[in-house]
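Before I ask anything, here is the structure I am working with.
The complex appears here without one of its protein chains, the remainder shown in place.
A and B label the chains in the order they appear, each numbered from 1.
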Amino acid sequence: MSSDSFSDGAERNDSEAVVSATDPIRTKIKQAVTDVHEQTPLAQSFTNFVTINLVANAQLAAGGTAAMSYLPDDVIATAEIAGSNYINVGTLLPFFKDALPEIAYKLHKNGKTWVLDPVAAGIGETRTAILESFRAYPPTIVRGNASEIIALDEIWGLADAAASSTPTTRPAGVETVDEVDTAVDAAKRVALHLAKRSPVGKGAVAVSGTVDLVTDGERTFRLPGGSAMMTKITGAGCSLGGVTATYLAVSEPLVAALSASLLYNRASEIAETKSDGPGSFQVALLDALWNVTADQVATSKIIETD
Amino acid sequence: MSSDSFSDGAERNDSEAVVSATDPIRTKIKQAVTDVHEQTPLAQSFTNFVTINLVANAQLAAGGTAAMSYLPDDVIATAEIAGSNYINVGTLLPFFKDALPEIAYKLHKNGKTWVLDPVAAGIGETRTAILESFRAYPPTIVRGNASEIIALDEIWGLADAAASSTPTTRPAGVETVDEVDTAVDAAKRVALHLAKRSPVGKGAVAVSGTVDLVTDGERTFRLPGGSAMMTKITGAGCSLGGVTATYLAVSEPLVAALSASLLYNRASEIAETKSDGPGSFQVALLDALWNVTADQVATSKIIETD
Partner (left out) sequence: MSSDSFSDGAERNDSEAVVSATDPIRTKIKQAVTDVHEQTPLAQSFTNFVTINLVANAQLAAGGTAAMSYLPDDVIATAEIAGSNYINVGTLLPFFKDALPEIAYKLHKNGKTWVLDPVAAGIGETRTAILESFRAYPPTIVRGNASEIIALDEIWGLADAAASSTPTTRPAGVETVDEVDTAVDAAKRVALHLAKRSPVGKGAVAVSGTVDLVTDGERTFRLPGGSAMMTKITGAGCSLGGVTATYLAVSEPLVAALSASLLYNRASEIAETKSDGPGSFQVALLDALWNVTADQVATSKIIETD
């Protein structure tokens, strides 16, 4: 498959290598996918109103179960019986400004893992204030597009003085403005910050794009493949964040982020071949999330990079 | 079909009997399904944000019409032109704590019928406070899973002293923890409580599970069949609650609860044969809710039990 590495958008250079078939990370990925199907873990979501239904259905299709909550007392009570949690800051309501910092603090205090999707990071004062508050009680995994990861890195002030002297001023938002490559350094910095306060001692960041990037700050992987139709339905990224939480309920952050992104890439490729437009694509995506096997996910092409 | 009664999960014993083809209840069920298709009654919903779209689409597919509201003034104004109403306490927001008791009181005062889905009963102080407030101004029908019906029975303190000396302590929630059989007594108690303050003099409880159970406190029925895929999409139960309200607009509570549960069982069986996973299952379920006939619903296997 090495001859494909240029044509699939993942350019290979000296600092990149395809992860071998016997790499232990593949065993862990296969185990995570298998465990979700056998244990049907509950992942709880505090997520936006646009794609809340797809998030829940994707978690179910991946083999998990779902519960959605907004009130702090609901979220904290449900976190006691959930394997992991997911917070998505897409469609903010006024009470979120107080509720989300409180929830992040209590999840941290109670040693609960959670995935953050920083949707539209950089837009709106309220969203910035909420994301800023997560710096002290951070998630275990962050999943977003390049613009959002870069914006979060800036909001948390993780870049060094040199880097911050050239601030990014383009609008970040719900649409991917930046390519994944531009977010590599930010993703690593964010991942290392997550690890510092993680209840499981580790963190991970997944950057979605034409070629996804997943890092725990030490090892970094590129995941080629997927389907361009993912940008023609709403909630592809949001539901990937939710499914990442499903995997986080049974595995370490890096493995959870890899497993979820790989599952989505394989499922979206299948869905593209079975659909005539975005309506049937979403239906076929849910079917494929349900039908893709642990072997299919674990034998995916994975490229390790610096 | 009697030889199937053991294999379909509905064990028959001396206190059970298949409802005959000429039982008047079947005539009433057929009439209810027919009336919905002919009258397209409006059922109003105050429901959770996860499955609100499926609730509306299911009500439309069953032949009714839908309107969703949250503000008390909206709900009470719309109730004036609606045939029935539906309240689902899935994803609570802060203002629900005041709004829902006010709405329940005003629906009661105005003699309006409504269906309650006590999603996640037992989780969170706010939800418990809201459900407790419904004791005085109760719904006409309650539809939930076994855990939720048991939790509601406890929140309302309907069990006698002996029973309450062995409190249930396992977490109730959005997932079915208890089997339907464990909720029979609670369901009957709740149904009798509903009847006491019902604007139509009667109440009913539907417990969803592998074999559904429907009771008005006096007669109790088990409804075998359906599809396990119903647990692999979000909102199967929520939308069943909404369609129960659609039927309640044209029939008495026991008939409405039976009609809706039977329609769902027949539709989900058809959908299972036409789908390749949870995505296409949900699509096929809506199609089947639209295509299943009043005859198919009314001739379903129904088992009467003690």
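As a convention for this text, contacts are C-beta pairs under 8 Å (C-beta built on N, C-alpha and C of every residue); 3 or more make two chains touch, one makes a residue touch a chain.
As the structure is a computational prediction, the values presented were derived from the model and not from experiment.
> Just checking the interface: what residues of chain B touch the absent partner chain?
Chain B touches the missing chain through residues 42, 49, 52-53, 56-57, 60-61, 65-71, 73-74, 77-78, 80-81, 93, 95, 282-291.
> For review purposes, identify every residue of chain A that touches the missing chain, sorted by number.
On the chain A side, contact with the omitted chain comes from 48-51, 53-54, 90-94, 120, 123-127, 171, 173-175, 231-235, 275-280, 282-283.
We take it that only the chains that are shown with their structure count from here on.
> Take the average of all CA coordinates in chain A, do the same for chain B, and state the distance between these two points in whole angstrom.
36
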